[in-house]
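I'd like to ask some things about the structure below.
Just one protein chain is left out here, and the rest sit where they should.
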Amino acid sequence: MPVSALNAAGETGTVLRLSQISKIYPGTVALHNVNLDVQKGEVHGIIGKNGAGKSTLVGIIAGMISPTEGEIFVENKRFTALTRIISKKEKISIVPQDPQVILDFTVAENLFMGDYICRNRFVNWKEIYSRAEQILKKAGLHINARAKAADLSISERQLLLVLKAFYVENAGIVILDEVSASLSQKDEQILYKIIDQIKATGNTVLFISHRTDELLKVCDRVTVLRDGRTIVTESCADLNREKLSSLIVGEEFRANKRTQGSVPTCDMNEGPVLSVENLTRLGFYHNITFQLRKGEILGLAGLRGSGRTEILKSIAGIEPAEGGLIRVGGTVRRLTHPSQALKEGIVYLPEDRENEGILGTLSVRENLILNSLPAVSRGGVVNKARERQFTAGVIETLGIKTASQEQEVNQLSGGNKQKVVVGRIAATLPKVVLLDEPTKGVDISAKESILDIVRENLCKTAGIIMTSPGLDDLIMVCDRILILYRGEITGELSRADFSEGDLYMAVQGNKIENPS
Amino acid sequence: QSEKKSETAGQDGKQLVFGMIIKDPTAPFIQAFINGAESKAKELGVKVDIKDGQADSLKIMELMDNFIVQKVDGFIMAGAVDLKAIVPGVKKLNEAGIPIMALDTSPEGGKVDMFLSFDIEQSSKKAAEAFVQGIKDRNGGEVPKGVVVEITGSLEDMFTQACTKGFRSVVDQYPQLTVVQGEGKWNNDDSNKRTSDLITRYGKEIKGIYVQTPDIMGAGVVTAIEAAGLNPKDYGITGICMGPEGLQLINEGKVLAIVEQPAFESAQLAVQYLYDLKNGKEIPKIGDTVTKDNALWSPAKVIENPWADEGAYMVLQGPLVPLEVKADNPLLWENKLSSLWKQENK
Amino acid sequence: MPKKLQVQLFLLDNLIWVIIAGFFLLNVVITPKFATYDNLVNIFYHSAIMSMLVLAQGLVMIIGLLDLSIESILAFAPGIALLLATKWLPGSIDPITCIFITLAVGALVGLFNGVFIAKIGVNPFLQSLSMLIMLRGVVLFLVPFSIFPLAKVYTYAGQARMVGNIPVAIPIVLIIFIIFHFILQHTTFGRYFVATGGNARASFVSGINTSKMVIWAFVISGILAAVAGLLAAGRQGSISNSMGDGMVMLSFAGAILGGASLDGGKGTPLGMLGGALLLGMISNSLNLLGVNVSLVYATQGALIFLAIIIDRVREKVRNHLLHQEQVKKMLCHEQQETNQLAIG
Partner (left out) sequence: MPKKLQVQLFLLDNLIWVIIAGFFLLNVVITPKFATYDNLVNIFYHSAIMSMLVLAQGLVMIIGLLDLSIESILAFAPGIALLLATKWLPGSIDPITCIFITLAVGALVGLFNGVFIAKIGVNPFLQSLSMLIMLRGVVLFLVPFSIFPLAKVYTYAGQARMVGNIPVAIPIVLIIFIIFHFILQHTTFGRYFVATGGNARASFVSGINTSKMVIWAFVISGILAAVAGLLAAGRQGSISNSMGDGMVMLSFAGAILGGASLDGGKGTPLGMLGGALLLGMISNSLNLLGVNVSLVYATQGALIFLAIIIDRVREKVRNHLLHQEQVKKMLCHEQQETNQLAIG
């Protein structure tokens, strides 16, 4: 190859290069002299703790954030900042961390929004619908192109945006910011399949995830970020889980305590803190019956749409059941409002963090204290000093990365937002904790600390029900797992019988051989 | 009863219906129009269908179109904010052959069979003369150098312009007086604020306060003066349009004099004339002078309407209360209608 | 989906027209002279000006914002155009140009609003509120007395009649509504516009120039307000400083009745036309019914309230229907499975 064919990066095959990129926010240095170089046709992973600067970095590449300093090279073109429109012209697409679809638009239009197919300057709806159907079919996603995006689950919405980036925008570089965090297992498989296809066509993927296994499986190379700096870019072939983990955390990664089978802490002689009988909500779930004891961690395993979220929301009084009974501490309770559930000591951690979890425009302090106000007030008047002390404690315990108690929660990274919500409910000393995907989108050390809190703090006073996007979290911490299939409980496994293979088969609707 | 009905019906035996649009129902003089028209209608056995123009020319024209659809026998325009803007509506009524009476202010185009009102400019002049006289009385017969405050109505209203013109025609003869304006916007809240501001600004320099229409802005001005620890008597308030509140203030001696607007009677006359027209009777013509015993508006000259394209203007008398007519005169509409507004005193 | 359900949903989704039809029939029965040709023409004619403001407001609401200044633009745009033609540059502007100037003034005010909101990040409420106050103030100052007479060409749109004594304002307004309906549904510009209102961030990510869309929304709103001003000036044969005063509140009511929402992304121009017509019909029938003058205002408020409640009921019914359908489907599904098992 002649020397002149070398691009600005001085190497063959570099499609994207960042040089000395910094981004300073009021109060935070998000990125500091970051360098990155991405080869054509590779799947390039980016990993790092919550707040390490991953989203900021890819936001700069996608033209959504302008860097304070540094240069960006796309192919051989040099930029000091991109706008989203220029970046898109350079064939860069992004699926952001929080799925953004237009709820009132159809699935097809969401796919083609911004890239409408036109005839004589008018939108050609027929063509759009038929192409959309093709794309959905090709991806193996069974949803109606004419359905409204509002009717899709979060996982489906997320996948829709992936399809859009790959098949509609035909991007040369696709950025996936923690996409797998909100995907169901089945949709996850679809995603991996698509990524393989894309690689085959010579296009490039930037893949952000907190799951080391996944990253090692999917990516060719990985860049590790820590505190806004690039630590290293390595080929996946030279890495393993432990090595990667210690690169992320910056210290020797301590092996998981829990995998060595810790003992269930619950006392089976005590009556259940919560029992549910024949709970039914038509169209969502039916005849759900189970009991939960203090100190027990009960997992709900199931596919996307199997009804986990709906069951938890009914127990939390958010979307009351139509039939059946809920007993709290032995007494039947009608829970038709979350405030009633709260009074009974039932707290819920929502799956949809942005809309149902955080109060984005309020401060970290106001968020954390929200459910514990009575504890720091007297006669309805809040004791500010105690409030601050209390908040500081929670921030400390959970290691929330924030400039101060007064920072707006919106300005935190995704994982830290999640910790804020966990912190808020954990601080109330609840009796029943309903955790809907509590580890979604948190980095490995945060995940550790959240699971630690579940196991060591919450368990002392409460019974816990938990869901998770993957099965490993459940296997790691649960005492018992209920299998949900199409809104019904189809099986139950206790700790001794946990096996990833069985569980995987069970959630697909297969009968478990010898239920305990 | 049946006898009365046959007597009061129109030529074809059906009950007569007159349409009437009021500017908006907020002010007391409008209530006087309503009561005047309804009392006369009851007396004659006809119906007046009264609509609210909501101080909006477009609304007024919509209502006029409705009246045309309803084929009313006559129409009364009881005030309007913008007198040119409603002209197309007036012309449509003309085309539909519906006779028109106007109260308070006259449309400035089209044919208006009769416009019945006191003369705003002339009345303002009269009030302004009493105002200057008051200044003289308080200053040993002299008009000293100083400031006079003029609290105006809403600026977009043509009534305001006419008031200012009348007031200025008198005050401008005294160059030693500087006029400062405050927009009272036809309400007591604004008149109160503007008066306070101007009292602070000019303090002792103020020789008098003129209020364009004390019926709806007088109380605010008086409370502002009192709030500043001053005596309303020292400001010789005058203006046109008295209303119940103005009457009260005169009785309390807080307002010097107000020109009475013959609102109630003008509406009665309007209904009467429409009725006469429909029954083939003559109504007064240009050049006539109408007189009536025991009527404060009498004698009323009928002249050519200077604003409309065609029609007559019956210039009603607007007596100056309490100088020309005592405040307790039972012929004042404020006293006639006192049962409607007098509160139980407790 | 079964046919019956489809029809039910269709009616619910176009409820404004169902309400209009119902209210119409009711009036045919109870309101004298309501169903006469002249009166129906009147309803359309008198809704024309308000309908332009409803559309202006509705479009800005689709993008997720609001514009209070339209009622002042209604007086400001024709006022400036006519002052140019009669006072500042007398004799050098013909009436047709004057019409274009009117629209251009509306567009410019809108541009100003849009740029400050989209580019400088000024709060749209405050931006358009200060514009509302400023423009009205300028009009009061510049047009202390009404400007009239106006050239025939200038008043044509607001005053002229065509065959059947139909005011030309009616077809003009209808055509404008249809054009905007078409643009929003079938052009990329229109889709970008709706998308921006539906989710500004998602639109931004997919490469739509959202601030350009916001600016366009205000420019269009300014132009439509100027059209309303043209119609009003034509109707009253003059330009007065109080034109449009107090109309902006009802423009919201019309747009929301027509399906728009302050959250953005909702509503269609034809729905908004329906909203404007319903308001017009309410006021017309109250007048024809001879409701007591002091009560008309209160009754109007009460009827708007009623319409809102009906709209709420619609939502409930809609969700109920969809839920039932869902349950039915599920039961059906299970039935099938059981059958299959039985067979298998």
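Letters A, B and C mark the chains as written, and numbering starts fresh at 1 in each.
Basically, a contact is a pair of C-beta atoms (placed from the backbone, for glycine too) under 8 Å apart; a residue touches a chain by one contact, two chains touch by 3 or more.
Source: prediction; values computed, not measured.
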Among the options C:Val29, C:Ile120 or C:Val163, which residue touches the chain absent from this view? C:Ile120
So one chain is hidden, and I want to know which residue out of A:Ile326, A:Ile369 or A:Ala426 touches that hidden chain in the complete assembly. A:Ile369
Which one, C:Val7, C:Ile133 or C:Met162, makes contact with the chain that was left out? C:Ile133
Among A:Gly45, A:Gly172 or A:Gly357, single out the residue that touches the unshown chain. A:Gly357
Please output the residues of subunit A touching the missing chain, sorted low to high. 24-29, 32, 68, 316, 318, 337-339, 341-342, 347-348, 350, 355-362, 366, 369-371, 373-374, 377, 380-382, 384, 424-425
Going by the touch rule given at the top, which residues of subunit C touch the chain that is not shown? 68, 120-123, 125-127, 129-138, 140-141, 144, 249, 252-253, 256-257, 261-262, 292, 294-302, 304-305, 308-309, 312, 315
Since one chain has been left out of the picture, which residues of subunit B touch it in the full complex? 25-26, 28, 31, 152, 155, 180-183, 186-189, 192-194, 196-198, 200-201, 203, 216, 219-220, 222-223, 227-229, 244-245, 248, 340-341, 343-344, 346
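The definition used in the following text is that only the chains that are shown with their structure count from here on.
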The distance between the C-alpha centres of subunit A and subunit B, rounded to whole Å, is 72
